[in-house]
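Structure provided below as structure tokens; questions to follow.
Removed from the display is one protein chain of the complex; every other protein chain stays in position.
Labels run A, B and C following the written order; every chain starts at residue 1.
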Amino acid sequence: MKKLINDVDQVVVEQLQGMAAAHPELQVNIAPHYICRAKKGDKVAVISGGGSGHEPMHGGFVGFGMLDGACPGEVFTSPTPDQMYECAKAVGSDKGVLFLVKNYTGDVMNFETAAELVAAEGLPIQSILVDDDVAVKDSLYTAGRRGVGLTVLMEKIVGAAAEAGYSLQACADLARKINLNGRSMGMALTACTVPAAGKPNFELGDNEIEIGIGIHGEPGIQKAAMQTADEITETLFTQIIEDKGYSRTVREWDNNSSQWEEKKLVDEDFAPGDEMIAFVNSMGGTPLSELYTVYRKLDQLCAAKNIKIVRNLIGPYITSLEMQGFSITLLKADAEILKFWDAPVNTPGLRWGM
Amino acid sequence: MKKLINDVDQVVVEQLQGMAAAHPELQVNIAPHYICRAKKGDKVAVISGGGSGHEPMHGGFVGFGMLDGACPGEVFTSPTPDQMYECAKAVGSDKGVLFLVKNYTGDVMNFETAAELVAAEGLPIQSILVDDDVAVKDSLYTAGRRGVGLTVLMEKIVGAAAEAGYSLQACADLARKINLNGRSMGMALTACTVPAAGKPNFELGDNEIEIGIGIHGEPGIQKAAMQTADEITETLFTQIIEDKGYSRTVREWDNNSSQWEEKKLVDEDFAPGDEMIAFVNSMGGTPLSELYTVYRKLDQLCAAKNIKIVRNLIGPYITSLEMQGFSITLLKADAEILKFWDAPVNTPGLRWGM
Amino acid sequence: MVVTKKQIIDWLDRIAMVMKENREYLIDLDSAIGDADHGINMSRGFSKVQEKLPELSQGDIGTILKTTGMTLMSSVGGASGPLYGTFFMRCGMALAAKEELDCKDVLALFKAGSEGILQRGKPNLGDKTMYDVWAPVIACFETTSQENDQDLAATLSACVEEAEAAMKATIPMQAKKGRASYLGERSIGHQDPGATSSYLILKALWETLDA
Partner (left out) sequence: MVVTKKQIIDWLDRIAMVMKENREYLIDLDSAIGDADHGINMSRGFSKVQEKLPELSQGDIGTILKTTGMTLMSSVGGASGPLYGTFFMRCGMALAAKEELDCKDVLALFKAGSEGILQRGKPNLGDKTMYDVWAPVIACFETTSQENDQDLAATLSACVEEAEAAMKATIPMQAKKGRASYLGERSIGHQDPGATSSYLILKALWETLDA
């Protein structure tokens, strides 16, 4: 393992110290770990978090028009409830706190515990799951679809809505709508190495790739022989576009009854004529040039299905350490979504309009 | 070699096609290869170029406030004079054309030939070299210092000056000043593979790194045993900060006499109290998280030397395919430089203020 | 035979040691069907617990275990953090104010802890999780303690054997909960890391008492 680190046990802390040095406009808290805006806003506070190793997500998305706070766990390990609780206290007002949570068992359990603590503090709280990874096929026999690329788009769009004065309920509704209209899939050319583990999590031969990879260095759904960029892009695109009617039961907090409520939510299908935000993401070690090779094909495939890409995002935004590979996310976009996508954002990881 | 490509002979073309699809506001020309703004401005046209494989540089820096055109060669191979010539005709007005050229034998010779062609066309032309890589020690017994990280800062700052109406001469003077006040050094944890070559250019053991790497996959100045991020950062920082009075003879075009003039240029030293733009760059395969670990140390080192980092840029901006490693660039910044650094920029690869 | 407060402290101390010793092993297991952090998470969490043991020795057993749970909750992260956090918090709540534990108390401890896992993670039997260790261990405890007249040593010894078998029985299972479930059939043939750490926790208790 060769990495630019000093001590495997200090990687997260030292990265946070680097963030603090580089971005004085952010407040970086070390014990417990969280990054938040320096000033509490009179608005819904949008907070996300998850294991480290996905940079710039989430800490790099804290700032105007996006997140109010981010809670990084150890590398690929969910953060703990005290982080989200302290972060919520730092940025949350009576307008409420919205958690955006990627659907992993650990994240869900830790954020649920945190939500209970925040609610006990008397702050209105809502928690919305992102589960956009079509590589996971059913929710009955698995922990359900994982939260991957769509998280970035959701944080941008919902962050802009909160900035514009949306209520907690309206922000939650928008986030839920985004989740039901966005889907992703990823692949890996190489594995990655968690610093504290010291060796890669799985082995890939010189001619092998993993299809349906998550973002935690776990093996994908299926090993395959190496293929051209066009072939791989078509595989991912087809899986995303043909995925229909995924249904899951999620738990959302009810601020009136102060308890969790189960909700059954069903994806909305993609259809010809849809307008989309297309997001081609690097897993960390894949250079931008290769993403453009992928985008070229994605653009052709969308055109052939009469799907109109109206916005795009191309680059390393939700990564898996130094893993080589990429993911595609498609989000069906209506006027509300596009308006908040286009709204100004100013964070270390995503910036436009200001 | 596992890469997201289709055909080793088509990588550059297909990336350009991807750029064209993703960024309709740019004009992407295939024969010969160049990327330029859709509209010719009534201003100095700033053009750069070089081998491909350094994305987002240069093509990703075409847009408002930065480049007017970029000419990508084959991977790690200088572009040919016809590219710069055609690009200059596409975006150049009678305000003149400024070439920003990284100091590599190939780039210099191809851009010189192009400058002669542009001059013959009757357009005022100027060509400024970037040679900021302190890993190369003398210019007498080598091809001279290489152009590396400073190129990105120069393109941003000079691009903004051109946007603000600076004359060709003023743009060239500013570019020259930046070159004499900015220095860089890089290192690699891994080699990278040129697609058409099919195998890495050099081998590094599990415990080896290359110090003083360029951006073309060539071996560095010196192999070393693996070290901590702090140690490596200190090595690069020290080399940059202690480099004094580098002198070289450059050739600049004289539009009056229509011939090349030799100029001897000497670097300005860094001193305590200096204000700097600090740029920590990923070679492509190193994830953002590790760059922040480096930045943490760089910030401490600067503070200890009473050097004030007043702006920073952290991320993969001038890369070497999928190589893992990083470079540090420090640019002494006066009010003029900071003003144009802060000015709005809107390109696929760098964006703020708009 | 009773379990003294000192032995509870020793147990927690031993778990920390065991998790350090088995760090690579648990990482390897989690590499195969997860994200390679279970060994890291467990040893980080129990090191934190270990650091707190000196100050903890003042309180009763219930307080010790509750604080252990809260410490795990805020230091482990991942899926196992809330699960083991809840496990120990519930143990503490079940044994409030106790200064020593008899055989029935130990059963109550496991039952409360296991119930906590069930509520947080909603695992079913056979889902290939740590619950696949605790459920059979509790059944075994109930039977053996009755058969052996509440003899803790004999009961625990049987439970450790049962736990080992239960841990190994996760190998042929297909994961339906947690990260391993994404692998579908590819999760078959690998031992569950959480089941393994649960076995180690139980065995550490037995070793503490046996010492």
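In this text, a contact is a pair of C-beta atoms (placed from the backbone, for glycine too) under 8 Å apart; a residue touches a chain by one contact, two chains touch by 3 or more.
All values derive from a computational prediction rather than experimental measurement.
Judged over the whole assembly, touch between the missing chain and the shown ones holds for B.
For the chain left out of this panel, the touching residue among B:G18, B:P81 or B:P348 is B:P81.
Only one of B:G18, B:G73, B:P124 or B:P348 touches the absent chain when the whole complex is considered: B:G73. The omitted chain makes contact with just one of the residues B:N29, B:T113, B:T228 or B:N346: B:T113. Annotation: of B:V28, B:V44, B:A70 or B:V136, B:V136 touches the absent chain (contact as defined above). Residue-wise, the contact with the chain that is not shown comes from B:I221, picked out of B:V13, B:A164, B:L180 or B:I221. Where chain B meets the missing chain, the touching residues are 32, 51, 73-82, 104-106, 109-110, 112-113, 135-136, 141-143, 146, 194, 196-197, 201-202, 214, 216-219, 221.
Rule of thumb we're sticking to: only the chains that are shown with their structure count from here on.
The chain with its C-alpha centre at the largest distance from the centre of chain C is B. The most central chain, judged by the distance from its Cα centroid to the centroid of all protein Cα atoms shown, is A.
Between the CA-based centres of chain B and chain C the separation comes to 56 Å, rounded to the whole angstrom. Computed from the mean C-alpha positions, the centre of chain A lies at a distance of 32 Å from the centre of chain C. Residues of chain C found to touch two or more other chains are absent. Looking at chain A, one finds that none of its residues touch two or more other chains.
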